[in-house]
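Of the protein chains in this complex, one is absent; all others appear in place.
The block that comes next holds chain A.
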Amino acid sequence: MKTLATMLGAAALFLTSGSAAIGARSDLVLGVVLEPPHLDPTAGAAAAIDEIVYANVFEGLTRIGPNGEVQPALAERWEVSQDGLTYTFHLREGVTFHDGTAFDAQDVKFSLDRARAEDSTNAQKGLFSAIETVEVVDPATVKVTLGHPQGSFLYNMGWGDAVIVAPESAPTNKEKPVGTGPFRFDNWARGSSVTISRYENYWGEPVTLETAEFRFIPDAAASVAALLSGDVHAFPNLQAGDALPQIEADPRFTVMIGATEGETILAINNGKAPFDNLKVRQAIAHALDREEIILGASAGNGVPIGSHFSPANEAYIDLTDTYAHDPEKAKALLAEAGLANGFSATLKLPPPAYARQGGEIVASQLRQVGIELEIIPVEWAQWLEQVFTNKDYDLTIVSHTEPNDINIYARDDYYFNYDNPAFDAVMDELETTSDPEKRKTLYQTAQRIIAEDAVNGFLFQLPKTGVWDARLEGLWENAPIQANDLTKVRWTE
């Protein structure tokens, strides 16, 4: 049987060796873990959608850059009125959709109105909640009026959920996305890959790549094999596991450990006894040793966090010392709470390795201070139902991957069951503040409040393990949003 395979293999080599590329390559095969359910970023929350189409196929009025900054996109520039209520966007001219139709102010009005409509299935409807009216001034100018000032409005318009679509193609974008980006959608071989290719009539700087294929490889071992065999050129986020040192030592590859917006937390049901007692939550915080957790849950990569905020953000403050690792103090706090003999609780863990492996370590750390945890592994669907929707849990580990999502702590009825009017007030003020300095101060106050309240066990920022062919450049090091922007990617030889 081996000889058969060798023979066929030799034949394969013979057949493929004739097609060696001449000059710099212009194709790219990118490995991603999850296949998206469809390709319309305005009709689903799946990160896998944005990972393919954001900035490549679809563009919004603004866009988020490699370091999380707001950049102009389809809006060349804009003016904001004194009261912060009116945004006048000046659109780029000569922009066309991939089906050849022209882009103008009508498309912007259509897209924004569609996203905030009554029957909209936009997963991030909240991004548009401040909008009162959208008016077309002339084909190249749109005036958006807000009901109240919103400091994050321009950032919101840069989300994948806020991209501009055309009325003609909007109903079919799920299957055949039509946008204004530098790549057009080619083909979706379901279960296998999505291919995009250069759009020749792109308004901006044309991309170097001619084609790019996003290949779906859910299995970690298969990803590593695909990388080593050269089948796949780049993994923006490789689940490398134990194979990472081997890949790092291989001169064929570049390994880039960056940051994501994923705050990995030990979420606590603040509404349930004994976790409604601040002392118990503080005890948990003191019992956690972040370094050890990072070592076990994410192979030592990942920045420890002390609050629900990304270290990559300029408003970040390091609060990891608010309740430093101190098991004795944890025991003392439990005793003060009347639980000198400890107590037992459950820890529900979703499938990702950071949760399952991190959970074991968290459980052993809490056992040292007298808290016995029963580990219950759940799949995502169960997690969403039991933990997230029904709040039927004590503790869980999960990574919150949406950017800038500290405002979830102000939500009523959110699964943390946390309620602090002082925090809500800060969020309300933030919502209506657009001055960057003031916003920064408010964000810092917010970080402090939830850190001091020990709402959750704040563990670490999920790393992004980018691995690609050393001859490639232009891939993002960090992931301020869930996207694989290929517009600057090129082969150096």
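Heads up, the rule we're going with is that a contact is a pair of C-beta atoms (placed from the backbone, for glycine too) under 8 Å apart; a residue touches a chain by one contact, two chains touch by 3 or more; residues count from 1.
The definition used in the following text is that contacts and distances are computed from a predicted model.
Visitor: Pick from "Citrate lyase acyl carrier protein", "Transcriptional regulator", "Sulfate adenylyltransferase subunit 2" or "ABC transporter permease" the UniProt protein name of the chain that isn't shown here.
Guide: Answer from the UniProt record of the missing subunit chain: "ABC transporter permease".
Visitor: Who touches the missing chain here, A:Ser26, A:Thr145, A:Ser192 or A:Thr320?
Guide: The missing chain is touched by A:Ser192.
Visitor: Taking the full complex into account, find the residue in A:Asp27, A:Glu402 or A:Glu473 that is in contact with the omitted chain.
Guide: In the complete complex, the chain left out is touched by residue A:Glu402.
Visitor: Return the single residue from A:Glu385, A:Asp428 or A:Glu477 that touches the missing chain.
Guide: A:Glu385
Visitor: For a quick check of understanding: of A:Leu85, A:Ala123 or A:Leu278, which residue touches the chain that isn't displayed?
Guide: Result: among the candidates, A:Ala123 touches the missing chain.
Visitor: Could you list which residues of chain A touch the chain missing from the display?
Guide: Given the touch definition above, chain A has residues 1, 5-6, 8-10, 12-13, 15, 35, 37-38, 44-46, 118-126, 174-175, 189-193, 215-219, 221-222, 225-226, 228-231, 379-382, 384-386, 388-389, 400, 402, 405, 408 touching the missing chain.
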